[in-house]
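With one protein chain removed, the remaining protein chains of the complex are shown where they sit.
Now for chain A:
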């Protein structure tokens, strides 16, 4: 298997991380293809991390033109107007990322994600949807699930100083070291649709409030036909109304979702860069785990809130009801 060995150059560059996850994992990484859409602060951090880690290729999608808002928290965009005028966010980020690691193939794909079919997603091992609407998350997730090969699917969303990661690895087998032995493990993931359809009532009360709050915001943006993040304190009443409805429908008390948390989520337009670094770091770590098949992956939501400083995993699946 000569052709599959890491080159001397790769071994030298990736020396310190090979000491963490081993040469086999590094080989798998260098052969993996990642699709990333929606490049705001957290996703910029994520892209930097996986490009440094040495994945095979990264395909970027974000047709927004660069403006002041896109600059915020995204260090991949130099603030030089001459450099970015007329270019899309994906194009500018592509240039910066190539520079980070010449061994990774970084490219741009244009178009509307919702119009791509399964054959498009088949080219990838990992699909990451950043800042997507509920419709996009559902539809891309379904496309990936149709394929015979397993495409690891992630969504990531940051509002104010809070972040959410969703993971769908479908049926996932991996190995982990337990004491001296290597044990085989298997996990079954619900789809995005299945996960967010889990009734709230049986979900343990200690579950992160952010899980519920994010669902409220999603429903609000969808029902109002807003893009991701298009909301403000003016929408407070409508958001609280949706919260009330959802809580009633799920037979849980409204205290389930603190109002001030919802307020933070709808007013925090600018991302909080430390939270981006943290959530983008966790997401990259998860993608590296899934690609290399090493270590316990996250199942199936992750939350970070800078206010309490906790980074917590939540498993939201049918298991509560059965």
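The rule is simple: a contact is a pair of C-beta atoms (placed from the backbone, for glycine too) under 8 Å apart; a residue touches a chain by one contact, two chains touch by 3 or more; residues count from 1.
As a working rule, contacts and distances are computed from a predicted model.
Participant: Write down which listed name, "SUMO-activating enzyme subunit", "Tubulin-tyrosine ligase family protein", "3-methyl-2-oxobutanoate dehydrogenase (2-methylpropanoyl-transferring)" or "DNA-directed RNA polymerases I, II, and III subunit rpabc4", is the UniProt protein name of the chain that is not shown.
Facilitator: "SUMO-activating enzyme subunit"
Participant: Spell out the interface residues on chain A facing the chain that's missing from view.
Facilitator: 5-6, 8, 11-21, 23, 41, 45, 48-49, 52-54, 73, 75, 77-79, 99-102, 160-161, 205-206, 253-255, 258-260, 264, 268, 270, 272-278, 280-282, 284-285, 288, 295-296, 298, 302, 304, 306-314
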